[in-house]
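Shown next, in structure tokens, is the structure this report addresses.
With one protein chain held back, the other chains of the complex are shown just where they sit.
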Amino acid sequence: MTEYASLLALVPLLPLFSALILLFSKLPKLWISIFAVGSVASVALISLFFNVIFWQQSDFVLTASLGTWINIAQLKINFGLYLDPLSLVMITIVSGVGALIHLYSTGFMYQDNDLKRYFTYLNLFVSAMLFLVLADNLLLLYLGWEGVGLCSYLLIGFWYQDRKNNLAANKAFLMTRIGDTAMAIGLFLLFTQLGTLDIQEIQIKAHAVWSLNNDNNTMASLCCLLLLAGAVGKSAQLPLQNWLPDAMAGPTPVSALIHAATMVTAGIYLIARNSQLFQLAPDVLYLVALIGTFTLLLGASAAMVQTDLKRILAYSTISQLGYMFLALGVGAGASAVFHLMTHAFFKALLFLAAGALIYSLHHEHNIFKMGGLLKKLPVVAVSFAIGCAALASLPFTAGFFSKELILAQVIASGHSGLWWAAVLGAFITAFYSARLFFVVFLGQTQLSPNARPTKSMSLALVILSVLSLFGGIHPEGLKSLMPQLDTDGLSTLQHWLPIILPFIAISLAWWLFKTKRFGKPVPAFMQGVHQLVKSGWAFDRLYQTIIVSPFNTLCQVNKDDFIDLFYRLIEKTSGRLHMVFSKFQNGQLRRYNASLILFCILAFAWFISGELML
Amino acid sequence: MIPISWVFMLSLSLFVIGLFGVLARRNLLFILISLELMLNAVVILFIAASRYHSASIANSDGQIMYLLILTLAASEIAVGLSLVVHMYRQHHHLDIDKLNKLRD
Amino acid sequence: MTLFILLLMPLLGGLLAWYSERFDADLPKKIALLSLLLCWLPLIPLLSSMPFDASSLPNSQWLIDESYPWIPFFNINAHLALDGLSLLLILLTLLMGLVALSSAWHEITKRTGLFYLNLLWTLAGVIGVFLAIDLFLFFVFWEVMLVPMYFLISIWGYEQRHYAAVKFFIFTQAGGLLMLISLCALVGIHYQQTGILTFDYLILIQNPISGDLAFWVALGFTIAFLVKLPALPFHSWLADAHTQAPTAASVILAAVLLKTGGYGIIRFVLPLFPQASIQLAPFMMLLGVIGIIYGAMMAFVQTDLKRLVAYSSVSHMGFVLLGCFALNIYALQGAIMQMLAHGISTSALFVLVGMIQHRYHTRDLNKLGGLWLNLPKLSAFGLFFGIASLGMPGLGNFVAEFLILVGSFEQYPILTIFAASGLILAAVYSLLLIYKTFFGPIKRPHDSKITDTNTKEWCTLISMCFILIYLGLHPQPFFDLVPITLMKLNFIAADIGALL
């Protein structure tokens, strides 16, 4: 097995080298794209090669080490890479979808004169993500984690001239940074309790140390809670989710890669990777499921009322991630990762198709201004249709297999309440994806496309469509790694309802589209609710009032440093004292004599009082 | 013989009168005059003290001290008066309060 | 004799530079460059003879130890010694001297000779501080490094340079005097308790003084170093000194002068007063955390670029204070690493601010904006160092902050959580810095004569980038170099994972 170690070592380093080469070189555009796509494509090939070797094997491990990082007393951390079924799936997704998106963006971004900077950031992002996924210890994972956050900040704010993009980038970075700091505290706790940061060792030691007496697995649940906070920050789950819709300010391939396929899935990977640790904290697992459910409902409802094409997809990503968290919460890690894979395919497809749409309709985002584009952009229309079908999890699409599996697992684990919420979420998902498709592609055309998507873009779209249709193969390796619940004890209702629901939702959407009710303003009494849901349940305003503005006013109040004021006060008082004393020097001789005599009187008085005392 | 307390009273009151003169008057000449008074007060005390000293032989220290004070008074008045003349030439008045140029 | 050569080189260089101004205007800077480069000579044999791996740890703590009688009456001798810690800091000093020189190359035009005299004498003072083992000599160098810095700020500074220079001088001088008092008290008590009158650190460390007076002497020393390492109540001189100092002076000030405070705590307070430092630890850690949060909040609202960077170094130095008094091996290594990483990243930021000021003659954030379009290379460096200062993993600051927080978490978890919130605030002001200067719409018409970074500037900045990355990815040689075990620091047993 070790001869592949050097190959494994290449996986994260290739994109890094190409990023450095791009950074320091002055290549023409063609060469830039060749380097960028080439590096990620070669990593994709390597991961395919690994897939072929370890096809359907469930217990293989491949490790490689790039040298020691920190080695003091008990803190031994090195740049170790660890490949097992879970991380194999992840690197396949990251590099596969990444390569397709790189291919797509060579076409999409070609006329942008900052192509070099774009591809440097994109390659840096892919290498950081690969480090994250392949890290064998939590600190290296944290390095990838922050690197990914940094690259998403840089890419969201890629068109830096526009104030809005920068603010969105800052918001994204800060929100994820809050989660990362919580995760860092989790790391400290883990290190002080277990003495190591190596992921596999943590799982073993955690079981050894904490499962003995179940009273002190409060420490375990504390660690898991902190790690969960990090995951929530990165995967845009309930408390920290309102940065994702604003992150759509970046170029569309970036949204496809980062905010659909790879970065947002890091949180799920973290929980899946530490699944044994999470087993020790059942209450935290239930919390994960709860967060997942609420987020999925929030995302779905918000997506239903959006008008901006990319914000709809952003909210749908949030809700699909909610599904994955729900699966993790009920203990079905494998199905979560499976859904992650299929989601990566069809969400990337949807984003790229949306990108092609925007590219051809010269940067128009509002879906109600588009219409009847079925005939004009056939490739985009077909791929968009497949993507929406997979999103709505119509039968025989990739989305169908993974979502049904999750719903089955939820029922099998006995959380029927969560199941009903998930089914409602699925219904709304189907509804808004159908609404999206009908409004954009059917009806009369308002904007006529002026540029057709280039060959590379169409190629990427085609491949992704194929993957979203037939990518529903459940990777075997995952089953052994994470516990699987048998799903044969379902009642007929629980089995058939999730299959029929998408069709009902689509017909409802068709009926509404036919009666022209989609673009119309909402009736008066519904206006408040509509606005609330449209703004993502007003989390932005909430955080603005309870955190951002108090912090601003607090800092503004103390602008010139009241401690400095204290020292300036000293300076002023000494100045004023000087003025007082100078009054005595006024050059009047008689006044000097008088003070002389006064002093004699006082001296005698003091002497006399001394005498009297005796 | 005159009890010494009387001499004390005399010299003390003379001294205080001289002091009042120095403090109250604003004319430099009058200040010098009251200064003279204060000197005389002191001299009386010196002479009386040596007179009442109970040493067997006659004690003449007081008179010698008188001599010294005399020379002191003479030289002091000489300088004082030349200053007065000088001041009068410059300022044409002898008011001491106006002389506060040293302040700044 | 090598240490004395290392010390005399900048002193003589300074004098020569000053004298040479008479012949030619830009001769002083060449001489200054020459003398700085010559300073590296004494260190070369040392660096080469010590391969960078853990096995070859020198048995005794001191790599070079030289002592000559100076004032025999008080048994004070000019005792200089170099160990891992001071070697690291001296390397940083020399490096930052070169950086300061490069940034002052074109910027300083009037009275260049005197400028380079002050610059080199400050460096000599600092090198002396890092080498001095005799406490009296330490105090002498403590003052020597202060006076030329005062002139640097007050002659070549910007608008309110006199106010800033005087404030800087009074603050550090007050600290220095406090240290003199506690130094004499220390020697006095030591003499009473052991009958040996000595200022020598090595003897003083054999039997540290005990009793409640020791606590007050320790407090005196610590406050003196807190003034220099700007901890919270004494930090207000830093913002003014930095904003009004010329670029070269603020590079030296940020990179090196602040580290003398941290170095003093590690070298003198912790080993000399073991019990007192354990008693002092909780308060100082609290002070550190407040400093982190307070510095970050102050940096967040500044409109002047240099003030923002100055307050950010108050926050970073709060981490160093937290690390020093966490009394455990990770935190101490982290503190030393933070001093190095902060030295490089903040002085790089100052060089950049100097370059921006040199081109646009303003430091006001509201007037700056959209530099990326006109100066892509400069903005790229600005982005890199801004990201470094917020503690991005893979760069030096993160490794330091991580170690400090791990070490202090083990002692006081709650305090560390607040300190960790400092990481978020660091991100807030760093992003603000990057956004306000480099991104956003262009506010000022672009005139063509403003050029991007020239080769000299590009080299200094790129070398600093590589050092930061090297610090971040391969910090091991720096950890091995500092002989924590030999420094007689009695740490609270690091009972990490002792449950197993």
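Going by the order they are written in, the chains are A, B and C; count residues from 1 in each one.
We adopt the following convention: contacts are C-beta pairs under 8 Å (C-beta built on N, C-alpha and C of every residue); 3 or more make two chains touch, one makes a residue touch a chain.
Here is the rule we use: contacts and distances are computed from a predicted model.
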| item | value |
| --- | --- |
| Which of "NADH-quinone oxidoreductase subunit J", "Succinate dehydrogenase, cytochrome b556 subunit", "sn-glycerol 3-phosphate transport system ATP-binding protein" or "Urea ABC transporter permease subunit UrtB" matches, in UniProt, the chain that is not displayed | "NADH-quinone oxidoreductase subunit J" |
| Missing chain: touched chains present in the view | A, B |
| Footprint left on chain B by the chain that the document does not show | 1-2, 4-10, 12-14, 16-21, 23-27, 29-30, 32-34, 36-37, 40, 43-44, 47-48, 50-64, 66-68, 70-79, 81-86, 88-90, 93-95 |
| Chain A, residues in touch with the chain not shown (by the definition above) | 594, 597-598, 600-601, 604-605, 607-608, 611 |
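The rule is short, and it goes like this: only the chains that are shown with their structure count from here on.
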| item | value |
| --- | --- |
| Chain located farthest away, centre of chain B as origin (C-alpha) | A |
| Where chain A and chain B are represented by their mean Cα positions, the distance between them in whole Å | 99 |
| Where chain A and chain C are represented by their mean Cα positions, the distance between them in whole Å | 37 |
| Contacts with 2+ other chains: residues of chain C | none |
| Residue numbers on chain A that touch chain C, as the complex places them | 67-75, 139, 142-143, 146-147, 150, 153, 157, 160-163, 166, 170, 173-174, 177-178, 181, 184-185, 187-189, 191-196, 205, 208-209, 551, 554-556, 558-559, 561, 563-564, 567 |
| Partner chain A, residues of chain C touching it in the complex | 54, 167, 232-233, 235-236, 239, 297-298, 300-301, 329-330, 333, 370, 372-373, 387, 392-394, 398-399, 402-403, 405-406, 409-410, 413, 416-417, 420-421, 423-424, 427-428, 431-432, 435, 438-442, 473-476, 479, 494, 496-500 |
| Contact footprint of chain A on chain B as seen in their complex | 19, 22-23, 26, 96-97, 99-103 |
